[in-house]
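Only one protein chain is missing from this complex, and each of the others stays in its spot.
Labels run A, B and C following the written order; every chain starts at residue 1.
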Amino acid sequence: MSEETKHTHQIVGPKVYVIILFALLIGTALTVWASFIELGPWNPVIALAIATGKAVLVVLFFMQVKYSSKLTKLTVGAGIFTLLALISMTLSDYISRAWGRW
Amino acid sequence: MSHISPTIWQFLVKWMTNFALFPPEASKIAPQMDALYFFIALVSLIGLTIVILLVVSFSILYSKERHPNAVQIEGSTLLEATWTIIPLGLFLVMFVWGALIYFRVYTPPANAMNIYVVGKQWMWKAEHEGGQHEINSLHVPTGRAVQLTMISQDVFHSFSIPAFRVKREAIPGRYTTVWFEATLPGTYHLFCTQYCGTNHSQMIGDVVVLSPEDFKQWLASSTSGASLAQDGERLFASLSCAACHNTRPDARGPSLANVYGAKLTLTSGQAITADDAYLREAILNPSQHITQGYAPIMPTYQGQVSEEGVIALVEYIKHLDSDYRVQQTTTTTDLLPEGGGKATPAGPAPAAAGKVNP
Amino acid sequence: MPDSSAIDHGAVTTAGDAHAEHPSYQRHHFETVEQQADASAFAMWLFLLTEVMFFGGLFTAYLIYRNWYYPAFVSASHQLNVVWGTLNTVVLILSSFTMAMGVWCAETRRRRGLVLCLTLTMTLGLVFLGIKTVEYKEKIEKHHVPGQHYSLQSFLDPAHDEAALAAGDKPLALDMARHTEIYFSLYFAMTGMHALHMIIGIGILAFMIFRARAGAYTGGHVTFVENFGFYWHFVDLVWIYLFALLYLISRHQ
Partner (left out) sequence: MNYLTKENGLLSWLLTGDHKRIAILYLISITFFFFIGGALAGLIRLELLTPQSDLMATDTYNKVFTMHGVIMIFLFLVPSVPATLGNFFIPMMLGAKDLALPRINLLSWYLYVLGGILVIYTMVSGGVDTGWTFTTPLSTHYVNTNVLSTGMAVFIAGFSSIFTGLNFIVTIHKMRAPGMTWFRMPLFVWAHYAASILMVLGTPVLAIAVVLLALERTIGIGVFDPVKGGDPLLFQHLFWFYSHPAVYIMILPGMGVISEVISTFSRKRVFGYTAVAFSSVAIAVFGFFVWAHHMFIMGISNYAVLVFSLLTMLVAVPSAIKIFNWTFTLYKGSITFETPMLYAFGFMGLFTIGGMTGVFLGTSGTDIHLTETYFIVAHFHFVMVGGMLMAFLAGIHFWWPKMTGRMYPEKISQMAAVVTFIGFNLTFFPQFILGTLGMPRRYAAYPPEFQILNVFSTAGATILGVGYLLPVLYLVWSLKYGEIAGDNPWQATGLEWQTQSPPLTENFTELPIMDHEAYDYEWLENQKTKEVASAG
């Protein structure tokens, strides 16, 4: 067994969970509210930003990544990286199609 | 030689007469592409030779009999850097060179003669501006840039002319283009190279390259009576496009004269050049791009016009350079390349390669 | 194999006394319980990576078509009920919370707490699916399910459609209206895949509740509960994005 497998298991208590729960509920309220006001191109940006904020909370606390080993963090990072690779490289085709006549 | 078995003999004869390692170079781009091909082939050959030479000589020099005790070596950063950087450099040269050729093949010159190609299971239909229709064949002149504007009616097809070293997929829903300039008169293979179902291997034909004079003659002799633009004009009338697109001041749609090639501003503020693809979209998906100052009232014609019909309409709009000349459209030959000879009477087509599109 | 045993095993030095007494749940091929717990948590994370990429394909498709057919996506999204959607988001967040609490109960060996939390989680999961069913039913009735019976009525003639009227939709041109079908395809594909994950999760929850009552996870071996927690939170996470992307494209006008 090597370093990264050291099980640094920390028990996260209900207090944290309650705080996160409320943060998530507030986030939900915010995002619904934001979608009803006209912000032009910022609407989707804000919606995604709030969603990502909520997702980060879920991942860090509910899924305890904040308290996990480096390996777990790396794994999560790898997932996000590949997902972004898929999305950005595919979109690169679609976006640049409009630039030329092809 | 008679003691050789006749089968083998026949086979040999056939081989000698047919054997070619390389296709003919019949377009302007072909030698350029072949130069790159041979460059990569050379690099590969050298690389392969190095690998084989090393493997063979090490195998001989350090075989167990000769060299019973191996010498343990960690590695060598210098050597490894060498065989990282040299291949990388060579690959980058190939990339740049290849990209240049790629862009050349898919960027038609402005003065290219346009031929429309429609692919469908399992045939190629080509439509010349002068209204000549062909099926599974394509006649082109030498010495003139020819642009193909292609679309498929159903699945992906791919228009391939090995002798020209060009190929482009004809895909459903969108125009694609490719261009070439033929240099060598002759008849060459035309293949569909994208797998498209049962008779994919029968979706083949001939590309006939003619000298400019012969080509002119061919054009004249294969006319179907009406130019593509005239077909379009007829469609324009029967679909009553002119109800909105006319030059009256209260017209509900924009004037289409000179719209081709113009830079338009859309309601989204985006600027867009009205090319073939744009015209097609404007007819089939009008609400996708709304021109500034107009309401999104134009109905879609999807499902009402065939791809050939759309092509005719596009061709018609392309040639609208002043006003709507509904009854005074030029005769076929006016649309021929380089002014094209005398006006031929618009009669029944003598030897049209294809049939007129309904 | 006769001659083998003696020769080579000396070649590898041994790690001393690795065979102390093992708890019953330790599988034979692991050296320690910790190794086992670590391995299965890591495996769960890797599995979630595959889930990320699985949904990733759908999100890619969504982003492309949303950019292409924005007006269609806006009008189509107005057909979804934000109230139901928000409610469901809250339900799912709550269930995530109860799940997290369940894991905590297991870790701190509270059997009754665990059973309660798991039951709550499952109930909330069922509520979510119930609301989803109501929403689906509405779509079916309005012929908004892609396919042969797909109807453009709500988009061509919003004046006679409650939801569209409420959102202040203008009629779409026919060609744009047709593209709403792509929106609903993605809607059903994405929420359907999500619901499928919920259903699987609820099945596992039922199994876990059954076992938890017998005290299965409160004796120190909590891996299964923890791993299931990861899964459940992940499903919640997907919904957070689905909600933002499908329901809230544009609610102002």
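By our rule, a residue touches a chain if its C-beta (ideal position, glycine included) is under 8 Å from a C-beta of that chain, and two chains touch if they have at least 3 such contacts.
Since we're looking at a predicted model, the values are computed, not measured.
Asker: Quick check: which displayed chains does the absent chain contact?
Answerer: A, B, C
Asker: In terms of residues, what is the contact footprint of the unshown chain on subunit C?
Answerer: 1, 3-5, 7-15, 18, 27-31, 35, 38-40, 42-43, 46-47, 49-58, 60-61, 64-65, 68-69, 146-148, 178-179, 181-182, 185-186, 188-189, 193
Asker: Tell me where the left-out chain touches subunit B, residue by residue.
Answerer: Here the touching residues of subunit B are 11, 14-15, 18-23, 33, 36-37, 40-41, 43-44, 47-48, 51-52, 54-55, 58-59, 62-64, 67-76, 79-80, 83-84, 87-88, 91-92, 94-95, 97-103, 105-106, 121, 154-156, 158, 160, 162-163, 165-169, 171-174, 176, 189, 191-202, 204, 285.
Asker: Of the residues in subunit A, which ones touch the absent chain?
Answerer: Subunit A touches the chain not shown through residues 1-2, 4-5, 71, 78-79, 82, 85-86, 89-90, 92-97, 99-100, 102.
Criterion: only the chains that are shown with their structure count from here on.
Asker: Calculate how many whole Å lie between the centre of subunit A and the centre of subunit C, each centre taken as the average of the chain's C-alpha atoms.
Answerer: Taking the mean C-alpha position of each chain, the two centres sit 15 Å apart.
Asker: Where the CA atoms of subunit B average out and where those of subunit C average out, how many Å apart are those spots?
Answerer: 46
Asker: Specify, in ascending order, the residues of subunit A that touch 2 or more different other chains.
Answerer: In subunit A, no residue touches at least two other chains, as defined above.
Asker: If you look at subunit C, which of its residues touch at least two other chains?
Answerer: In subunit C, no residue touches two or more other chains.
Asker: With touch defined as at the start, can you tell me which subunit C residues reach subunit A in the complex?
Answerer: Touch residues, subunit C against subunit A: 31, 34-35, 37-38, 41-42, 45-46, 48-49, 52-53, 56-57, 59-60, 63-64, 67, 82, 86, 89-90, 93-94, 96-97, 99-101, 104, 107-108, 229-230, 233-234, 236-237, 240-241, 243-245, 248-253.
Asker: Give the list of subunit A residues in touch with subunit C in this complex.
Answerer: These residues of subunit A touch subunit C: 1, 5, 7, 11-14, 17-18, 20-21, 24-25, 28, 31-32, 35-38, 43-44, 47-48, 50-51, 54-55, 58-59, 61-63, 71-72, 75-76, 78-80, 82-83, 86-87, 90-91, 94.
Asker: Using the touch rule from the top, collect the residues of subunit B that touch subunit C in their complex.
Answerer: 284-288, 296-300, 302
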